[in-house]
Each structure stands twice: as structure tokens, then as C-alpha cells.
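One structure below.
For this depiction, one protein chain was excluded, whereas all remaining protein chains were kept in their positions.
Think of it as A and B in the order they're written, each chain with its own count starting at 1.
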Amino acid sequence: MSNDVLILAEHLKGKVSDISFEMTGKGRQLAVAFGGKAVAVMLGSGAAALAATLGADSVLYVDDPALAEFNPQAYGRVLAALINDRAPRLVMVGNTSMGMDLAAGLSVTAGLPLMAYVNGLAAEGGALAATSQIYGGKIQAEAVPDGEACVVSCLAGAFPADAGRVGAGLVPALEQIASPVPLADLQIKFVRMIEPQSGDVDITQQPILVSIGRGIGGQENIELAQELAEALGTAVSASRPVTDAGWLPKTRQVGKSGLTVKPKIYLAFGISGAPEHLEGMRGAETIIAVNTDPKAPIFDVAHYGATCDMLDLLPALTEKIKA
Amino acid sequence: MNIVVPIKQIPNLTDELEINGDGTGLDHDALQYVLNEFDEHAIEEAVLAKEAAGGTVTVIGVDTTGELDGALHTALAKGADKAARITGDFPRGTDSHTQAKLLANAIRSLSPDLVLTGVQAADDRDGQIGPMIAAHLGLPYVGVVTGVAVKDGKAIVHKEYAGGLMGEFEVSLPMVVGVQAAHQPPRYAPVSKVRQIAKTAKIDEIAGDEAAGAGSTVRRMFKPEAAGHAEMWEGGPEEVAEKIAALIKEKGLLKG
Partner (left out) sequence: MLTSFEKLIFILMVAVFGGLTAWGFYQIYRIIRRGRPAARFTHVIPQTVKALLEVGLQKPMYKSRPILTTFHALIFFGFSYYILVNVNDLLEGFLPGYSTAEVSAGIIGLLNLLGDVLSIGVLVGVAAFLVRRFIAKDKRLEYNKDVLLLPGVAQGGIKRDSLIVGLFILCHVGSRFTGQALRLAEMGATNPAQPFAGALSLLLRALPPSAFAPAIHASWWIAIGLIVVFLPYFIISKHVHIMAAPLNLALAKQAERGRLDPATSPTNGQGQALPLPGAATLADLAWPRLMDAYACIMCNRCQDVCPAHNSMRPLSPSALEINKRYWLNANFNAFAGGASSPPLTEWAISPEAVWACTTCYACVRVCPVGNEPMADIIDLRRRLVNDGAELDSGVQSTLEKIGKTGNSFGQAARNRAKWAASLDFKIKDVRKEPAEFLWFVGDYASFDARVQEITRTVARVLKSAGVDFGILYEAEKNSGNDVRRVGEEGLFEQLAEQNVAAMSKCTFERVITTDPHTLNALKNEYPDYGGKWETIHYTRLLAQLIDAGKLQLQHKLSHYRVTFHDPCYLGRYNNGFNPPRALIRAAGCEFVEMPRNKENSYCCGAGGGQIWMGSTPVGERPAENRIREALAALDPSADGAGGNAKRLLFVVSCPKDVVMYSDAVKTTGNEGKIEVRDIIQLIAEAMGEGRLLTSNHKPQNAIPA
């Protein structure tokens, strides 16, 4: 076994996903602790330039026409072969749509333990400890692999991405290889990409949401929230009374009869926090609630709260954001 | 078409989750277990596929709670044809590796054309069972799937990426699918039907082998901070706006 850290970099539509940089940065840090190298692996076809953006110790680009688009079977085979060849100490995969197709299967085929939903990784005296966020974010579990080597699948946003980009000091060695395994007989065939239908903004995809409730008072005040959302480059979402009143379309409703959102920041203005609403936004990373009623249940789930008048706060905040 | 749906029971997340005495796991006995919601979608998609192309749906799970039958009866009431329960010394919270191995061994003898399971479960600390079952069976796997259509021994599946982008794949059967969402919301199983089935249905019992083990050990389990009451910011709109803006900046969410 080597002390290397193998990182699977993802790319979609000609763009390297942030998770790749996040894992690369963390992987390099761990590789130092293990006394090995951080090796970023990218699979593709004729896009080695993408791989060159990864700030790992070395970058391995596996080039094959069958790898032009993500294919779980092709990716799985190539990774299994690389793990077999290089016997890394740690394999890092994103806990993403792609990574979730691979990590658990690799764990079985390579006979390595898997720790999933990881948002914390530490090498303590050369031994790895991984913290998984499970049970809908309600519980953190810190675990150690039973053997030395293992696979982890990391949550997006868990580690800083900048640490994994090619920086001034670091020019990784880029090695381009052909697929170590035949990829001609795949049972899975990529057919096409289907673009999302254009329509209203998808509030489930926003990293930050300006969400308003009854406290907005009336339709005439919706604009205040729209302005803030615009400044933040996001959309206004709402609790049921607001969409019921027709002040915002139903596609903006968060909660039981609306959508479930998990943004990084959820700004809840004038939302009292009916259980039906909480159900749809509990998973947000950070919740900031503003409501004049200090006893509003929203404060039980919010991380930060204030009781000032949201109608004064909205323009003040918009100004601060624009500045 | 022979469709098999492996399912998993998990704690009801609306419950207050309590950590056990030695701080390495949940206090499982205090918890109510329910079917993994993604498995609900897998069952629905299986029944829809059966309704479209014919065949049988077999629902199978490891009985970690002694209450698996309830979930199996409900699945039968929704249109599944057969149900099987894997028994043995597998307590609540049995790891995914163990459940996947047990399920794979049981499913192998059913020679399925299509295995549909929930893409993930809230307790998958050591990974999702779908890809593991596929690996054990040597079958192709596609997960995060929102639609399966079967035709001429092939499945067309739609896999979701971030931002609503979708990849379409054509897969030769047999295969394993990790279902994110069924074509339509899981149907309701009327209780009278479930109760009727509970009286008459036969559930196959399969004795499970040994536990495979997760391959990793939980040292510490804890609740993330900030559960409880919000940290209250005093002051007027200006001060509060200042604090919110700072936080947004800190999270790197400022545009431009």
C-alpha cells in the first residue's frame, strides 16, 4: 500500500465541479500527514486541459472516448483498476450524483471500507478520522476505518475549494494515460443530456434564499424582498400564506405543500415558523430568522435571530449587500 | 419482468434522535422506525414499471426492527406481488455493508431483470446499498434516477445532476437502479387493504448469513451545534443588516 490520496475529480459540461477542488485541497493536506502524494484523477476524452486546473501533487488524466461523458460503469471499472494498481491509502469521491454511483460499489469491489456523507476529515498521527453528516443532518458521526486504507465520499461544500486550485507555487505533473481496462463492452450507454426546462427560478438550487412570510404585510412590499434577492443574485421564496395570497407563484413556496430547500443561507423574514414550513427548510445550512415575535417557533430552528421590523431591515440589508 | 425492490428501515427523522450511553450510536430502542422515503419511491416506480410492462414485483428487506412486516404489507397493498424478509441477528442500525450483502445473496437466487432501490437512506453512514448490491451481483448500477422505462430487455433511465440537468442512459438488463423519485408521487396504501393483507399475505423468510460489517468504527456520535434556540442579535435594522451581510460575506455568497 502507498500513502497516496487518490481524488476523483468530476467535470460536467466542460466544467470542473467545485467538489473536485474542495477534495483536492483537503486531499493534499492529508497526503502530507500520511507522507504520500495527492493524486487527482480525471476521466474524460480529449479534455486534459480541464485536469490541469487541479492543484494536486500530480494529476492523472485517463483518456478514452467511452469516458467523454460520465458513465457509472466505465468510471467504476477505471477507478477499480487504478485502486488495484496504486493501492492508495485514501480514495476521495464526491458524495454527489456521480460519486454516489461509484463510492459504495468501489468499497465492495476493492474491499475497502467506505465512510460516506463526510464533511470532516482529519489525520491524527497518521491515522484518518472521518466525520459523516447523517440522519438528515441531525447527527454527526466520527469514525475510523478498521484497516488503514479506505474510501470516503465527501459532501459538497465541506472543504474550501481554493486550496485545491492550481496556485502560484504548484504546477502538478500531468500524466495522461489510456484506460487501463477495456471499455468496449459496457452495459451502460450514455444517450444524451437533457437540459432543465426553462421556467420559473428553481428555488431548490439557490445557495441563498430570501424567504418571506406573512410579516411582509402586503403585495406592495414584495418588491423590497425582490430587490434584496436581486442584489444577492437569488430568488425570493415564501411560506404558504404568501403564495396562497397570490403574491408569489406557487413555485416559490417552501414547506410541506411546497418545495424542500437546503441552501447555505436561508433568510426567513416575517415567517413565524409553522411546522409545515419548518419541514421544508430545516435542512438549510444556516438559518437567519427575523420576526417581531420573540416567541415565534422559527427561532427554535434558526441559527441566528433578530426581532426588528423586517420592512426596515430589507432595504437596509439590500444597501449593505450592494455596497 | 422480474422486479426486485430491496428496502431499508430507518429511524423516523421527525423524532428527537438521542445518542446512546457510550456516545457511539443512536439510542435505537427509543426510536420509531419507518421505511426509507427513497425506498417508497423505488416501490412506486417498480409498481409503475410492472403496470406498464407486466411482471412481478418482489419487495425484500432485512428485518432489523422486528417490524419489517408492516412495511412489506404496505408495499403489497400498493401493488407489489411478493415479499420476503431476511432474518437473523441484525439489530436496529445494522450497517449498509451488511444489509447490502444479505440482500444481494437473497436477490441472486431471484434472478431479477431489474432491481430498484432508494438512492440513499438517512443512515447510510457507510454508503448506499444500491451500488453495493450491484457490485455483489456484478450488475451495472445507475443512481439518482427519476424515471425508468423498460423496453426490449433494455432500460432507459434518467439520472439527475445538479441544477436540474439530466443524463439519459440506456442499460442492458439486468441492472440495479438507485431511485431518487418515481414518475409520480408514491401512492397511498389504504389501511383497510394493509390490514387485510396483514391477515392473509405470506412473507418468505430467508435466514441471513453473518454480518459483513461496515469496515469502519464510529468513535463518537454527536449532534451538530446550533440545534436549539437561535443566537439572538440585538439592535435595530441597521445593526442586524450589518450582521447578516457579514455572515453572507463569510459564507462566500456575495455576488460580484
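Note that in this section a contact is a pair of C-beta atoms (placed from the backbone, for glycine too) under 8 Å apart; a residue touches a chain by one contact, two chains touch by 3 or more.
If you're wondering where the values come from, they're calculated on a predicted model, not measured in any experiment.
Residue A:Arg214 is the one among A:Arg214, A:Lys264, A:Arg282 or A:Lys322 that touches the chain missing from this view.
The chain that is not drawn here is touched, among residues A:Gly27, A:Gly94, A:Pro241 or A:Gly305, by A:Pro241.
Along subunit A, the points of touch with the absent chain fall at residues 214, 218, 240-241, 243-245, 256-258, 275, 297.
On the side of subunit B, the interface with the absent chain consists of residues 12, 14-16, 30-32, 34, 78, 184-185, 187-195, using the contact rule stated above.
Methods note: only the chains that are shown with their structure count from here on.
The touching residues of subunit B, when paired with subunit A in their complex, are 11, 13, 17, 19, 26, 96-97, 100, 119-120, 122-132, 134-136, 140-144, 156, 158-172, 175, 178, 213-224, 226-238, 240-245, 247-248, 251, 253-255. By the touch criterion given at the top, residues 12-13, 69-73, 76, 96-98, 100-109, 112-117, 129-130, 132-147, 150, 153, 186-197, 202, 205, 207-208, 231-233, 264-265, 267, 285-290, 294, 299-309, 312-313, 316-317, 319-321 of subunit A touch subunit B in their complex.
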